[in-house]
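Can you read through this structure? Questions will come right after.
Selected chains from the complex are presented in situ; the others are not included.
Just so it is clear, A and B label the chains in written order, and each chain counts residues from 1 on its own.
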Amino acid sequence: MNQTAKNIGAMLEQVRANVPLIHNITNYVTVNDVANAVLAIGASPIMADDIGEAGDISAISSALVINMGTLNERTIASMIAAGKRANECGVPVVFDPVGAGASALRNDTALKIVSEVKLAVLRGNLSEISFIAGLDVATKGVDSAAADEKNDAVAVAKSVADSLGCTVAITGAIDTISDGKQTVQLRNGHPQLSKVTGTGCMTSALVGSFAGAANGDFFTAAAGGVLSMGLAGEIAYEKAGSIGTGSFHIAIIDALSNLDAKTIGERAKLDEK
Amino acid sequence: MNQTAKNIGAMLEQVRANVPLIHNITNYVTVNDVANAVLAIGASPIMADDIGEAGDISAISSALVINMGTLNERTIASMIAAGKRANECGVPVVFDPVGAGASALRNDTALKIVSEVKLAVLRGNLSEISFIAGLDVATKGVDSAAADEKNDAVAVAKSVADSLGCTVAITGAIDTISDGKQTVQLRNGHPQLSKVTGTGCMTSALVGSFAGAANGDFFTAAAGGVLSMGLAGEIAYEKAGSIGTGSFHIAIIDALSNLDAKTIGERAKLDEK
């Protein structure tokens, strides 16, 4: 078995043993799935986005996940405040810049967060991460624009990892994770994952769940969260993919709740780059 | 096959081919189902309700769906701003006046939106549309009041279509769609649809999904969105209705994801009036 897959399996067992509290400031579209994915992988979710408590909740959590899917003026302030407090307390921060590139508000917010908050992991699709890298992008709403596939995910991931000093996970047909030194690509997953809203948001929250039990190894945490969703998508497709996207959606959560180190070892398709 | 059913089938194929971006300013109760319904029918959802980006997102979208289910002062301003920007850009606007008649805030907001934003389609239950028509209504919360069934849906739909210059869809046991010139009634659907929250919201978003590929034919778009939910309800009931309302809910999304022109041709119960 690949060493990264082995490390991910061991970290999953830590998540299930420690049940880390994961603070999510996230969008209202996919928040229920995010909470259930966090529970399914073995962690404990808490959602709190008022400026009056965001920092306090981050301070008692094992990881903070900031997702700007339905950002607004009120929650942007809370994201920044919670991120800064997490930094002060040594709580790892995962950032999902949903739709970066799609509006001035999203662009400004994404850049503000990466400049004011020290990240452990940045996770997005190639359009979003390319925007943060300062590359030319053609975002179409919140889904990755096919046109951007021209950007080389490995190069983009390495470059952003270096400039931000964090692990970067770029998800797509092939997923790329890099901390600048180590880089891995994952070939798990299923195209039907793009027909269910929130699989990206859930992935970021799974990365946060692993980060909450990572003991500083955020490269493995990022790979673990991304791989968990990839495997869940594959397994869900086998069980329910042909029934329809509603049943497939439910089967994703089922698969996450049943995921274990053995399955990871047997099914992970990881290439060290 | 009925000509309207044929047109709807062809438009569904356009939705699946074009994958139009559908901007939804909607309520937080049913937003996940709305996004998944839009994906299931073949379009791409984006939710954005901050005044700082609502107009920008509408401008890059193929349709805007405004749903006032959990309206608040902040989002009402965004609804109006996005609606006006959509009008400027020629992006069709679908409006779902959830609970119009139930509170002064809802009444004022519904009337403000229909007076300030030019609609392509107005979709609601008979209570809600009757309120907009200025008729006497007895709304009970956000569900259609049985008492209002006395109002004649065909007459109400035609009258409001004429006064607002848009297509009006009144959904209920029988659905009525009119643009003032053409009127059709649909007899698909299932009573159990009223036991799952959000079937009305999903219907409006499906209308928006069709409108995003309608090339100006909003009568067909409205009928297409309403018929899609009716057929999905029927098929879902056949598959899972007897299991319980949770399974029925999931089966609705399954059926939407499997819907095609052939099924529409075979099952649509449409009467031109």
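We adopt the following convention: a residue touches a chain if its C-beta (ideal position, glycine included) is under 8 Å from a C-beta of that chain, and two chains touch if they have at least 3 such contacts.
The shown structure was predicted, so the numbers you read here are calculated from the model rather than taken from an experiment.
A.B. asks: 2 identical chains shown; how many in the complete assembly?
C.D. replies: Identical chains making up the full complex: 3 copies.
The rule is short, and it goes like this: only the chains that are shown with their structure count from here on.
A.B. asks: Whole-Å distance, subunit A centre to subunit B centre, using C-alpha means?
C.D. replies: Their C-alpha centroids are separated by 33 Å.
A.B. asks: Within the complex, which stretch of subunit A touches subunit B?
C.D. replies: Going by the criterion above, the answer is residues 27-30, 32-33, 69-73, 99, 102-106, 140-143, 195-198, 243-247, 249-250.
A.B. asks: Which bits of subunit B are touching subunit A when the two form their complex?
C.D. replies: Touch residues, subunit B against subunit A: 21, 28, 31-32, 35-36, 39-40, 44-50, 52-53, 56-57, 60-61, 74, 249-258.
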